[in-house]
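A short write-up of the structure that comes next.
All protein chains but one are shown in place.
For chain A:
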Amino acid sequence: MLNTFVAVLRRDLLLAWRGRADVLVTLAFFVIVVCLFPFGVGAEPNQLRAIAPGVLWVAVLLSCLLSMHRLFAQDHADGTLEQLLLSSEPAVVWVGAKVLAFWLSTGLPVVVVAPGLALLLDLEQGALPVLVVSLLLGTPILALLGAVGAALTLGVRGGGMLLALLVLPLFVPVLIFGAGAVEAELSGTGAVAHLLLLGGGCAGALALAPWACAASLRISME
């Protein structure tokens, strides 16, 4: 079982490495979305500082969403997914491996870049660790929930937009607690409560989403 997990993880990471451009596009999208906000709302530093946590988190949501449909699309197209479903290995294991690989190749780079962008928006440096921790806890939830949506919309016409409609409402709690953690840190009330809730959400999603995702893949492939 662990072998399956490691094999699928290595394969997906290798594929992601070979297709580095896709990851770079996601990162570029993230950077550009954040950079658009000062043009829209004005470059007043106080205002930018006030909206920085929300802007960063919304940009993370959108860039995650943008790359989400890629999670199963390629394997679906070349038949790998069908073979994986036919194999005797439990689907939850390799689904978990695929989601982890997706998070490592898409979520983690965004988390790494986010503090730099936060400085662009003049976010206080003291809040940067909280931002990073909230993103580290929050982006896996996005990947896990998004994986369920991606599995359900596999090969459906207009899949990308449909995926957004399906999963964005589900992302709202993550957005609330993620951006809320940074804001709580800035306002001096402490971010621990928000981060604990995010961690709880992450654990819950980790426990439930792979099963839902595996069931969804079966529904989509039968």
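Following the convention adopted for this analysis, a contact is a pair of C-beta atoms (placed from the backbone, for glycine too) under 8 Å apart; a residue touches a chain by one contact, two chains touch by 3 or more; residues count from 1.
Everything below uses one rule, namely that contacts and distances are computed from a predicted model.
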Chain excluded from display, named as in UniProt, from "Bacitracin ABC transporter permease", "Heme exporter protein C", "Cell division protein FtsX" or "NADH-quinone oxidoreductase subunit NuoE": "Heme exporter protein C"
Given A:Leu24, A:Ala77 or A:Ile219, the correct residue touching the omitted chain is A:Ile219
Touch as defined at the start, partner being the missing chain; which of A:Leu13, A:Ala91 or A:Leu166 qualifies? A:Leu166
Given A:Val41, A:Leu119 or A:Leu208, the correct residue touching the omitted chain is A:Leu208
So that we can see where the missing chain sits, which residues of chain A does it touch? 145, 148-149, 152-153, 156-159, 162, 165-166, 168-170, 172-173, 176-177, 180, 184, 197, 201, 208, 212, 215-216, 219-220, 222
